[in-house]
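Once you've had a glance at the structure underneath, I'll fire off some questions.
Of the protein chains in this complex, all but one are displayed in their positions.
Chain lettering (A and B) follows the sequence in which the chains are written, and residue indices restart at 1 in each chain.
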Amino acid sequence: MKIFVCVKQVPAVAEVRIDPKTNTLVREGIPSIMNPYDKNAIELALTIKEEREAEVIAISMGPPQASEVLREALAMGVDKAFLLTDKAFAGADTLATSYTLSLAIKNILKESRDKKEYLVILGAQAIDGDTGQVGPELAEELKIPQITYVQKFELKQEKIVVERVFRKEEVVIIEAKLPALLSVLKEINNPRHPTLSGIVDAYSKKDVVILSANELKPNKRKIGLNGSMTEVWKIFIPERKEDQIIIKGTNEEIAQELCRNLRNDKIL
Amino acid sequence: MDFALNEQQKMLRKITREFAEEYLAPVAEESDKNSKLDEKAFQKMKEMNYFGTCIPEEYGGAGLHDDTISTSIITEEIGRVDASWSITTGVHCSVCAYPIYKFGTEDQRQRFLIDLAKGNKVGAFCLTEANAGSDAGGVQLGAVKDGDEWILNGSKIFATNGGISKTLLVVAKTGEKGSRKELTIFIVDTDTLGYSVGVKEDKLGVRASNTSELVFQDVHVPQENILGKTGEGFKLSMKILDFGRISIAAQCVGLGQAALEASIKYSNERVQFGQPIGRFQGIQWKIADMACAVESGRLLTYKAAYMCDNGMDYGLASAMAKLVASEAAMKAAHSAVQIHGGYGLMKAYAVERYFRDAKMGEIYEGTSEIQRLVIANQLLRRGASIL
Partner (left out) sequence: MSIFIDDELCTGCGNCVENCVFSGVEIIDDKAIITENCAFCGACLDVCPVNAILIESEEFKGDKIDLSQYRGVWVIAEHYQNIIHPVAFQLLGKGAELAKELEVNLTFVILGADFDDQLDKISLYGPDQIIYIKSPILKHYYSDLYVEALTDLINENKPEIILIGATPTGRDFAPRIAKRLNAGLTADCTGLEIDQNTRNLLQTRPTFGGTLMATILTPNSRPQMATVRPGIFQSPEKMKKNTEIKKIEYNFKEKDLVSKIVKVIDREKSTINLEEAEIIVAGGRGVGSKENFKMIEELAEVLGAELGGSRVTVELNWLDQDRQIGQTGKTVSPKLYIACGISGAIQHLVGMQNSEIIVAINKDRKAPIFKVAHYGIIGDLHEIVPVLIEEIKKIKNEE
């Protein structure tokens, strides 16, 4: 059985900040990391592989530098890794990205015998875009069922049984047949660190295979900027409060002044 | 000359750092206080292969035996978080497991490396005795031949990992020719009658690392357990120590780095006299000096590693690396405590532990004085062009 895991290289957004003097993004020292949710996705795939015969394949669409996260996936234990990279893919929104990923998956499945039983796993969302859209859109491209926000997973014979979170007080157990697509929450598992031998193997025994537009032969109107229906019109820094009042004085004075202001604002 | 690290080395650094911060950092203070390595961390270190760095994959190791730069990076990253851990795995890998791989027979490799690689058995190198510290030739623990066995009698002190080891490399005296002692290295399995662990030392620094006295009373060791040949003990010990020096240097680089990072953070945050203290030149000079020292230690360590991996004579390089890196760590830790002011004297701040751990580095695995002798002897004999 083949298990595809889609991973993404993202900036460590927790450390992203604006330089107030130049009003630009501070880029130095912000590392690029594997999207944290993707690690949970890889861990799930590897856990399934430990229980039954499966080939785990990691795929990522991105610039050449994204091969770093694919190496990390290989070091964790993933069997094969593919980087979809091409100038033509750049500027893609989730529609174009999901299309491109689907081409790679279809391409890889074409060469295999068991086209029917496969699983696609993604993290619930990427911490830079935060949309969570690529999963469902990819499922639609592949015409397979999707189950998002999965916190627990079980593989029984030829069907999967998962716990999906709707809200804190509503968790639903859903069954589906393969092939299917899942997006997983952090709660589902604790991703393993690559071991040292895993890292050595990732560089000596395994490789990241590059797939460009030449290999994937996409419909040019569906990739990159062309295939993107959403456009960024502008990006700006959220405004800071201009008219702020700092209240000073003794504790009593502060309390009184604050209450006076809140009464004026008709809150109290 | 390419100073860049390759992709694999960068990933090893990144993953080891992340791992160390997640599993070793939270328990470092507690381990130091209790003079004991944390159990859960121990398990994780084994799972991650940190006990098998210098062992080939065929014996269950990580396969970095030919890549000393990589193993140095790993030791550095562990040392940055907990020096006790880096000396534990450092000694286990570089002066016990690696010598068995490098100088042992295939039979010895099969018998010992697999358990060492998994960390199921911890290794140690036992040279130092009550009367043989810097004067390694003063070894008195004797081994006497009896049929196809040897009987060991004597004791070793200050054995790193001694009290938790199952596999030891023991340097014993097997003969005497006039004033010259004939030394031989024996691989000893501690599950042997007559072996016992004596005093566990309560130390100034690297407290969680086990340092113990080991006692041998009529311990029988088979002939097949001699590493190399009878009488080769001194020569092999020197080679083993050359290699081990790179590991200890790497550990000191990590420790110095930690002291530097703590100092930078504190200097940017601590406000006195209306500004962060990092704005004052006195602090700035200290930071600059620390950084230069640590970076020098790092470069010498990597160079020694490079020479080792490329089959070059690296004894001089590793002595220089150990000397500079250990003194850099001490300097950095000392400055770090000073920069932290009163807080640097409190156990709640890690720099206090760095200071104690760094002092150890200037003495064990060959004191700074011995390193200076080694360096000077080489230069005086062969001239400065060997640099």
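Brief remarks follow.
In this text, contacts are C-beta pairs under 8 Å (C-beta built on N, C-alpha and C of every residue); 3 or more make two chains touch, one makes a residue touch a chain.
These figures come from a predicted structure and were not determined experimentally.
Considering the complete complex, the chain that is not shown touches A. Summary of contacts with the chain left out: across A:Ala66, A:Ala81 or A:Leu95, the touching residue is A:Leu95. Residues of chain A that touch the chain left out of the display are 11, 13-14, 16-18, 23-25, 27, 87-88, 90-91, 93-95, 98, 127-137, 139-141, 145-149, 161, 163-176, 180, 220-221, 224-226, 228-238, 240-241, 243-248, 251-252, 254-256, 258-259, 261-263, 265, 267-268.
One rule holds in what follows: only the chains that are shown with their structure count from here on.
Of all the residues in chain B, the ones that touch chain A in their complex are 7-8, 11-12, 15, 18-19, 22, 47-50, 52-53, 57, 61-64, 74.
Considering their complex, residues 68, 71-72, 75, 193-197, 199-200, 202-204 of chain A touch chain B.
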